[in-house]
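One protein chain is absent from this view; the other protein chains keep their places.
Up next is subunit A:
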(Lines give C-alpha, C1' and ligand atoms only; values in the text may rest on other atoms or scores of the structure.)
Protein backbone atom coordinates (compact mmCIF):
# COMPACT_ATOMS: atom_id res chain seq x y z
CA UNK A 1 0.00 0.00 0.00
CA UNK A 2 2.89 2.41 0.72
CA UNK A 3 4.14 1.87 -2.86
CA UNK A 4 0.71 2.89 -4.12
CA UNK A 5 0.97 6.25 -2.40
CA UNK A 6 4.36 6.98 -3.98
CA UNK A 7 3.74 5.67 -7.50
CA UNK A 8 3.04 7.66 -10.64
CA UNK A 9 -0.18 5.67 -11.09
CA UNK A 10 -1.42 6.79 -7.68
CA UNK A 11 -0.85 10.40 -8.70
CA UNK A 12 -3.06 9.76 -11.75
CA UNK A 13 -5.77 8.37 -9.47
CA UNK A 14 -5.56 11.41 -7.21
CA UNK A 15 -5.92 13.73 -10.20
CA UNK A 16 -8.79 11.67 -11.60
CA UNK A 17 -10.75 11.35 -8.36
CA UNK A 18 -10.31 14.99 -7.30
CA UNK A 19 -11.25 16.03 -10.86
CA UNK A 20 -14.41 13.91 -10.83
CA UNK A 21 -15.31 15.33 -7.42
CA UNK A 22 -15.00 18.84 -8.88
CA UNK A 23 -17.11 17.79 -11.87
CA UNK A 24 -19.88 16.74 -9.47
CA UNK A 25 -19.54 20.02 -7.58
CA UNK A 26 -19.68 22.02 -10.82
CA UNK A 27 -22.88 20.22 -11.84
CA UNK A 28 -24.49 21.01 -8.49
CA UNK A 29 -23.29 24.62 -8.76
CA UNK A 30 -24.83 24.92 -12.22
CA UNK A 31 -28.16 23.47 -11.10
CA UNK A 32 -28.40 26.13 -8.38
CA UNK A 33 -27.22 28.96 -10.64
CA UNK A 34 -29.62 28.20 -13.48
CA UNK A 35 -32.50 28.73 -11.05
CA UNK A 36 -31.44 32.40 -10.95
CA UNK A 37 -32.75 32.55 -14.52
CA UNK A 38 -35.75 30.22 -14.43
CA UNK A 39 -36.91 30.42 -10.78
CA UNK A 40 -35.48 33.45 -8.88
CA UNK A 41 -37.25 32.61 -5.61
CA UNK A 42 -35.79 29.10 -5.66
CA UNK A 43 -32.37 30.60 -6.28
CA UNK A 44 -32.67 32.79 -3.19
CA UNK A 45 -34.00 29.91 -1.13
CA UNK A 46 -31.27 27.45 -2.19
CA UNK A 47 -28.53 30.05 -1.85
CA UNK A 48 -29.68 30.86 1.67
CA UNK A 49 -29.71 27.16 2.52
CA UNK A 50 -26.17 26.72 1.14
CA UNK A 51 -24.98 29.79 3.00
CA UNK A 52 -26.36 28.95 6.43
CA UNK A 53 -26.69 25.16 6.65
CA UNK A 54 -23.99 23.96 9.08
CA UNK A 55 -23.44 20.70 7.17
CA UNK A 56 -22.77 22.63 3.95
CA UNK A 57 -20.67 25.29 5.67
CA UNK A 58 -18.57 23.18 8.02
CA UNK A 59 -18.42 19.79 6.26
CA UNK A 60 -19.06 20.14 2.54
CA UNK A 61 -17.24 23.45 2.08
CA UNK A 62 -13.94 22.37 3.68
CA UNK A 63 -14.07 19.12 1.65
CA UNK A 64 -14.59 21.15 -1.52
CA UNK A 65 -11.72 23.50 -0.74
CA UNK A 66 -9.54 20.48 0.10
CA UNK A 67 -10.45 18.81 -3.20
CA UNK A 68 -9.60 21.98 -5.10
CA UNK A 69 -6.23 22.36 -3.38
CA UNK A 70 -5.34 18.68 -3.95
CA UNK A 71 -6.25 18.91 -7.65
CA UNK A 72 -4.29 22.09 -8.30
CA UNK A 73 -1.25 21.19 -6.19
CA UNK A 74 -1.02 17.71 -7.70
CA UNK A 75 -1.43 19.15 -11.20
CA UNK A 76 1.47 21.52 -10.66
CA UNK A 77 3.63 18.78 -9.07
CA UNK A 78 2.94 16.49 -12.03
CA UNK A 79 3.81 19.22 -14.50
CA UNK A 80 7.14 19.90 -12.79
CA UNK A 81 7.97 16.17 -12.79
CA UNK A 82 7.01 15.85 -16.43
CA UNK A 83 9.25 18.74 -17.45
CA UNK A 84 12.15 17.06 -15.64
CA UNK A 85 11.52 13.86 -17.60
CA UNK A 86 12.56 15.67 -20.80
CA UNK A 87 15.38 18.05 -19.85
CA UNK A 88 16.40 18.73 -23.47
CA UNK A 89 13.52 19.78 -25.70
CA UNK A 90 13.17 18.85 -29.36
CA UNK A 91 14.25 21.43 -31.94
CA UNK A 92 11.09 20.45 -33.81
CA UNK A 93 8.05 18.82 -32.17
CA UNK A 94 4.82 18.18 -34.11
CA UNK A 95 2.45 17.72 -31.21
CA UNK A 96 -0.60 18.61 -33.30
CA UNK A 97 -0.02 15.59 -35.54
CA UNK A 98 -0.74 13.14 -32.75
CA UNK A 99 -2.68 14.84 -29.96
CA UNK A 100 -5.13 17.62 -29.16
CA UNK A 101 -3.78 21.00 -28.03
CA UNK A 102 -5.97 20.87 -24.92
CA UNK A 103 -4.53 17.53 -23.84
CA UNK A 104 -0.98 18.91 -23.99
CA UNK A 105 -1.74 22.20 -22.25
CA UNK A 106 -3.83 21.27 -19.23
CA UNK A 107 -1.47 23.25 -17.04
CA UNK A 108 -2.23 26.46 -18.99
CA UNK A 109 -6.00 26.04 -18.94
CA UNK A 110 -5.78 24.87 -15.32
CA UNK A 111 -3.81 27.91 -14.19
CA UNK A 112 -6.27 30.25 -15.92
CA UNK A 113 -9.13 28.50 -14.12
CA UNK A 114 -7.16 28.84 -10.86
CA UNK A 115 -6.76 32.59 -11.45
CA UNK A 116 -10.45 32.83 -12.23
CA UNK A 117 -11.28 31.03 -8.99
CA UNK A 118 -9.37 33.76 -7.16
CA UNK A 119 -11.67 36.38 -8.67
CA UNK A 120 -14.72 34.19 -8.08
CA UNK A 121 -13.83 33.67 -4.42
CA UNK A 122 -13.28 37.41 -4.01
CA UNK A 123 -16.62 38.14 -5.67
CA UNK A 124 -18.78 35.73 -3.70
CA UNK A 125 -17.02 33.77 -0.96
CA UNK A 126 -15.14 36.72 0.62
CA UNK A 127 -18.36 38.75 0.46
CA UNK A 128 -20.28 35.97 2.20
CA UNK A 129 -17.67 35.62 4.93
CA UNK A 130 -17.75 39.40 5.47
CA UNK A 131 -21.53 39.53 5.75
CA UNK A 132 -21.65 36.55 8.11
CA UNK A 133 -18.62 36.96 10.34
CA UNK A 134 -16.99 40.41 10.01
CA UNK A 135 -19.48 43.13 9.13
CA UNK A 136 -22.31 40.97 10.49
CA UNK A 137 -25.68 41.64 8.93
CA UNK A 138 -29.05 40.02 9.72
CA UNK A 139 -30.05 37.00 7.66
CA UNK A 140 -31.84 38.04 4.49
CA UNK A 141 -33.01 35.25 2.23
CA UNK A 142 -33.87 37.67 -0.58
CA UNK A 143 -30.48 39.33 -1.06
CA UNK A 144 -28.81 36.66 -3.26
CA UNK A 145 -30.29 37.38 -6.67
CA UNK A 146 -29.78 41.18 -6.52
CA UNK A 147 -26.18 40.57 -5.39
CA UNK A 148 -25.63 38.15 -8.27
CA UNK A 149 -27.04 40.58 -10.82
CA UNK A 150 -24.87 43.35 -9.39
CA UNK A 151 -21.74 41.29 -10.04
CA UNK A 152 -22.60 40.96 -13.72
CA UNK A 153 -23.14 44.64 -14.45
CA UNK A 154 -19.51 45.23 -15.41
CA UNK A 155 -18.80 44.11 -19.01
CA UNK A 156 -15.16 43.57 -18.07
CA UNK A 157 -16.10 41.12 -15.32
CA UNK A 158 -18.56 39.35 -17.64
CA UNK A 159 -15.82 39.16 -20.28
CA UNK A 160 -13.43 37.58 -17.77
CA UNK A 161 -16.13 35.07 -16.80
CA UNK A 162 -16.80 34.15 -20.44
CA UNK A 163 -13.12 33.65 -21.29
CA UNK A 164 -12.54 31.68 -18.08
CA UNK A 165 -15.45 29.35 -18.77
CA UNK A 166 -14.26 28.77 -22.34
CA UNK A 167 -10.90 27.71 -20.90
CA UNK A 168 -12.66 25.61 -18.26
CA UNK A 169 -14.55 23.88 -21.10
CA UNK A 170 -11.23 23.10 -22.81
CA UNK A 171 -9.81 21.82 -19.53
CA UNK A 172 -12.81 19.58 -18.99
CA UNK A 173 -12.82 18.41 -22.63
CA UNK A 174 -9.64 16.49 -21.95
CA UNK A 175 -9.78 16.10 -18.18
CA UNK A 176 -13.22 14.56 -17.75
CA UNK A 177 -12.80 11.61 -20.11
CA UNK A 178 -9.14 11.30 -19.17
CA UNK A 179 -10.10 10.67 -15.55
CA UNK A 180 -11.89 7.47 -16.57
CA UNK A 181 -8.81 6.30 -18.46
CA UNK A 182 -6.64 7.03 -15.40
CA UNK A 183 -8.93 4.96 -13.22
CA UNK A 184 -8.78 2.11 -15.69
CA UNK A 185 -12.46 2.20 -16.66
CA UNK A 186 -13.10 -0.34 -19.40
CA UNK A 187 -15.99 1.70 -20.80
CA UNK A 188 -13.75 4.57 -21.95
CA UNK A 189 -12.14 2.30 -24.54
CA UNK A 190 -15.21 0.21 -25.43
CA UNK A 191 -17.22 2.18 -27.95
CA UNK A 192 -17.30 5.95 -27.69
CA UNK A 193 -20.54 6.47 -25.68
CA UNK A 194 -18.86 7.50 -22.41
CA UNK A 195 -16.31 9.67 -24.23
CA UNK A 196 -19.07 11.51 -26.14
CA UNK A 197 -21.04 12.00 -22.93
CA UNK A 198 -18.03 13.61 -21.23
CA UNK A 199 -17.46 15.87 -24.24
CA UNK A 200 -21.11 16.94 -24.24
CA UNK A 201 -21.02 17.70 -20.51
CA UNK A 202 -17.74 19.62 -20.91
CA UNK A 203 -19.32 21.96 -23.43
CA UNK A 204 -22.86 22.26 -22.06
CA UNK A 205 -22.12 23.07 -18.42
CA UNK A 206 -19.57 25.87 -19.08
CA UNK A 207 -21.85 27.18 -21.85
CA UNK A 208 -24.65 27.24 -19.29
CA UNK A 209 -22.55 29.30 -16.89
CA UNK A 210 -21.69 31.72 -19.72
CA UNK A 211 -25.39 32.00 -20.55
CA UNK A 212 -26.21 32.82 -16.93
CA UNK A 213 -23.54 35.57 -16.79
CA UNK A 214 -24.71 37.10 -20.09
CA UNK A 215 -28.38 36.81 -19.12
CA UNK A 216 -27.88 38.79 -15.93
CA UNK A 217 -25.63 41.30 -17.65
CA UNK A 218 -28.21 42.09 -20.29
CA UNK A 219 -31.28 41.97 -18.02
CA UNK A 220 -29.88 44.10 -15.22
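What we mean here is this: a residue touches a chain if its C-beta (ideal position, glycine included) is under 8 Å from a C-beta of that chain, and two chains touch if they have at least 3 such contacts; residues count from 1.
Just so it is clear, contacts and distances are computed from a predicted model.
Peer 1: Going by UniProt, what is the name of the one chain that was not included in the view, given "Succinate dehydrogenase/fumarate reductase iron-sulfur subunit", "TonB-dependent receptor", "Urea transport system ATP-binding protein" or "Nucleoside ABC transporter membrane protein"?
Peer 2: "Succinate dehydrogenase/fumarate reductase iron-sulfur subunit"
Peer 1: So one chain is hidden, and I want to know which residue out of A:71, A:151 or A:174 touches that hidden chain in the complete assembly.
Peer 2: Residue touching the chain left out of view: A:174.
Peer 1: Hey, which of A:27, A:42 or A:99 is the one touching the hidden chain?
Peer 2: Result: among the candidates, A:99 touches the missing chain.
Peer 1: Given the full complex, what residues of subunit A touch the hidden partner chain?
Peer 2: Residues in contact with the chain left out: 1, 3-4, 6-9, 11-13, 78, 81-82, 84-95, 97-100, 103-104, 106, 174, 178, 181-186, 188-189.
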